[in-house]
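In this view, the complex is presented without one of its protein chains, the others remaining in place.
Let's look at chain A:
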Amino acid sequence: MTHTTLITGRWLRAQYRQPALIAFTLVQPAIWLLLFGQLFRGVVNIPGFGDSSYIAFLTPGIVMMTALMNSGWSGTTFIADMERGVMDRMLASPVSRGGLMAGQLISNATTTVIQTILVFAIGFAAGARYDGGAGGYAITVFAAMLVGTAFGSLSNAVALLTRQDEALIGIFQFVSLPLTFMSSIMIDPRVAPHWVNVAARFNPVDWAALAARQALSAAPDWSSVARHGLYLVAFTLIVGWLSTRAFRTYQRSI
């Protein structure tokens, strides 16, 4: 636990020494929001939202997408540590492997919170309104943190296994595209092809988007929020545990 706190501190310090980076990572979601908001305005009509605009539908999805995209970069910090001797020094110290993983992810999660708030601000400026209240926002933030943590830990694991930025980014791009499009992030399930809906059922990013959208709506289906939230928590714990085991694989290869 102490180790987790210490490692978290290290990454927080590094992150907030470069606040410009956080702003930079917002460019993409802003473009998605504004571009798609314009493109599809009025094309899809979604019931269940007080002001059923497409931008209101889109924003929670873009929050999850932002969390996903940024989590992909997570592993590059591990690679930088491995390219220097930092990782090796840490691994030869009594620091817990769980703390090494969790500390970095917690620090990332704080960025996710900030980004989520900013994406909502952009959505709000573009006209998105929600009836769900504070609880809805809190659940959205929490779901986004889980997405960032789960995929961030996977990114760290891939980093430990491949030890190459190129490989890491390549793999992540390969994975993030289907995760984004085989989901209800941009298209209402009722107008999407059947197979997309089937695939989306197994997509953790979609679980997060569904839970958030429900929680933000006027009359949330809490059982759906709870079910998808639970899936997401379980998924995060499992991949977090698996990813921590990647330290062993790394140590076996050096």
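We adopt the following convention: contacts are C-beta pairs under 8 Å (C-beta built on N, C-alpha and C of every residue); 3 or more make two chains touch, one makes a residue touch a chain; residues count from 1.
Here is the rule we go by: contacts and distances are computed from a predicted model.
Candidate names were "2-oxoglutarate ferredoxin oxidoreductase subunit alpha", "Phosphate regulon sensor protein PhoR", "ABC-2 type transport system ATP-binding protein" or "Carbon-monoxide dehydrogenase small subunit", and the UniProt protein name of the unshown chain is "ABC-2 type transport system ATP-binding protein".
The missing chain, though absent from the display, is touched by one residue of A:H3, A:R213 or A:H228; that residue is A:H3.
Taking the complete complex into account, A:G85 is the one of A:P19, A:G85, A:G133 or A:G170 that touches the chain left out.
The set of chain A residues touching the chain not shown comprises 2-3, 6, 9-10, 13-14, 17, 81, 83-86, 88-95, 251-252, 254.
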